[in-house]
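Removed from the display is one protein chain of the complex; every other protein chain stays in position.
Moving on, here comes chain A:
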Amino acid sequence: MSTTSVSAEEIALAAHSLGEGLRQLDLSVPDVHCGSCISALEKALSALPYVRKARVNLTSRRVTCVYAEKTEDGAADPTGIIAAINGAGYRAHLFTPFAAENDKTRNQLLLAVGVSGFAAANIMLLSVSVWSGADAATRDLFHWISAMIAAPALVYAGRFFFRSAWNALKHGRTNMDVPISLAVSLSYAVSLWETAHHGEHAWFDATVSLLFFLLIGRTLDHVMREKARAAINGLARLAPRGALLLAPNGSRRYVPLDEIVVGDEIAVAVGERIPVDGMVVVGESDLDLAIVTGESAPVAVASGVAVSSGAMNLTGSLVVRATKLAKDSLLAEIISLMEAAEGGRARYRRIADRAAALYSPAVHLLALVSFLAWGLIGGDWKHAMLVAVAVLIITCPCALGLAVPVVQVVAAGELFRRGIMVKDGSALERLAEVDTVAFDKTGTLTMGSPRLVRVEAADEADLAKAAGLAVHSRHPLSQALARSVGHAGTPFERVSEIPGGGLEAARGSEIYRLGNEAFACGAILPGSTVDSPLSEVVLSHNGAMLARFFFEDALRQGAQDAIKELGSTRFETLIISGDRQSVVDNVAQVLGISRAMGALTPRQKVGECQKLGESGHRVLMVGDGINDAPALAAAHVSMAPATASDIGRQAADLVFFNDRLDAVPQAIAVARRSAALIRQNFALAIGYNVLAVPVAIAGLATPLIAAVAMSTSSIIVVTNALRLNAAATRSRAGRSPKPAESGGEARIA
């Protein structure tokens, strides 16, 4: 496997120094899943002489390995770490450790949950003794203690809501946090005032438990996003981290990508990706552009030809002169296109915020009206204030604040078990609205690797010869040929590979050639079609054709079922691809997709997505390549397979880890179910308000009633959300649940 092809230099770049000659290396190991994996890996790593400490984290599927830079025998070779992991039967890859920012936010949220939970429990304890009838002096004492506990909790745990509410108001909007902040701070102020005047009712318990419940919702939401992000960031990086620089004096040095300047000469070995845009100086080769442009057939390059970053070098070593800096390369253009395209996603407002935009003015108006009514009619402004606060607390969107995140967390967990990662809750909401699905072809509908479909050969011996030649090449067509012939081919010695042509072997005076027609037979014979959707390879003997092999890009498993399922549920499907039109048409015909557009540039792909969006469609874009990234950003919502380019994975809202395309209809189904549950939860929460608000307006809502009503409504909402899980378990009962498998390596192989 190519997982071992990570060079020592690249590892040294990824590992960070701990001082005293020790370095720490974090690796992602997607396959660990149980206790024996932990001990197998840790044992294998600890056996290496230079490894000081190895620890597996099963939750994030990572290994942290501390190793010494130098041993007694000289410099340590850190590639041994990856080799040891591979030897134990696991795949390992370097990953970009993403900002520690996320971890910090999670810890802050957990801390806030802890603090508000502590405060809520203690205040509730005191409140229960007040409710069960304490005499006036004790009640006042308890209220004062509650006030003192609540104040720091309010400041510490409430800051998330206050900050977000302030931000929304500053921009002239409202969100869910505005009524929350208002209810929390007003109820605290009124309770404090009541306490100071020896009043009977204080709302400290409601204030703090409100915060506690809402923070649970917020923390769940954050943990879900973090889990998905960690899984996606743990995938193999496809873009190289650095490059082998050829200095003018002939020495070679591995440098990070950012240090390459225009005019530098870089060596690119077979099986590596081109690090920056450049021009070939020395060498000939074939490049696999599948991930760059979506073109399924490799392209031959020779000296003087421009090459773009991200292309995989297949057949011969190259020396490339950089013509652009890494930050100006193709990738940078794609990123600027993506920023310009940022479409439905940026404009989309979360359902909770949309609800709040209607809900909070209504609630605030209601509180104000009851305040004025009680004040004007009854004349007791203090009592009027208490009623208004009771209305605010009763209507505070506690259930609403929990209703959405809990459903989304349950839905994301369900998708996670099927190997689909959701980056955030709003992606699920947007996915539920989709009515059109646009697919990229190469790498999405197809696997991006060819499959032998037809052979024209005189006899079996020719097949064996072709296979014997094919095993010598990394060219995808050769590899597919060697794989599908199966039995061992005729052995050849002295096989040479001619980039842009094929393979050549001499046996005495006989010359066998395997490759494209022009190369194998010396000229293109009449009757062959250049623009055929099938790629072809010819075997020749001294220039005479022996056999012809036809290949097509293998369809992704479950592609047909997925398209059929989408069609039967009245989704419009179309293909937007960067590959040749004839190839695209062929795939579209096989899958029964009526609209197929080929030969599109990244900008045209974005254009198609935007055109669909403007005509009122909500588009789900499924794609993988660098060229798809802008379209992924422009679409209403987007999905990418785990084998996608780094930027494609970053741009997509959902990433699926299994090889089957069924993930697309599955994800849509779960998203729709969760959207239905969210609506139900809204209905439940509003129904509860309709019952409770008259009680509050009538001035009958004591703190006890508020506490009971608030807890029950939260419990009902959470229970309703968990039904999604139950439904999923039922529907899964027939099938055996499969662990999420990562296909992150398929492309590199």
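In the analysis below, contacts are C-beta pairs under 8 Å (C-beta built on N, C-alpha and C of every residue); 3 or more make two chains touch, one makes a residue touch a chain; residues count from 1.
The rule is simple: contacts and distances are computed from a predicted model.
This complex has a chain not shown, and the name its UniProt record holds, of "4Fe-4S dicluster domain-containing protein", "ABC transporter permease", "Cbb3-type cytochrome oxidase assembly protein CcoS" or "NADH-quinone oxidoreductase subunit N", is "Cbb3-type cytochrome oxidase assembly protein CcoS".
Only one of A:V115, A:I593 or A:A663 touches the chain withheld from this view, namely A:V115.
Contact with the undisplayed chain is limited, among A:S7, A:S46 or A:Q604, to A:S46.
Contact with the undisplayed chain is limited, among A:L58, A:A189, A:A247 or A:L376, to A:L58. When the whole complex is considered, the residue among A:A83, A:V128 or A:I145 that touches the unshown chain is A:I145. Listed for chain A, the residues touching the missing chain in the whole complex are 34-36, 38-39, 46, 56-60, 107, 110-111, 114-115, 118, 121-122, 125, 137-138, 141, 145, 149.
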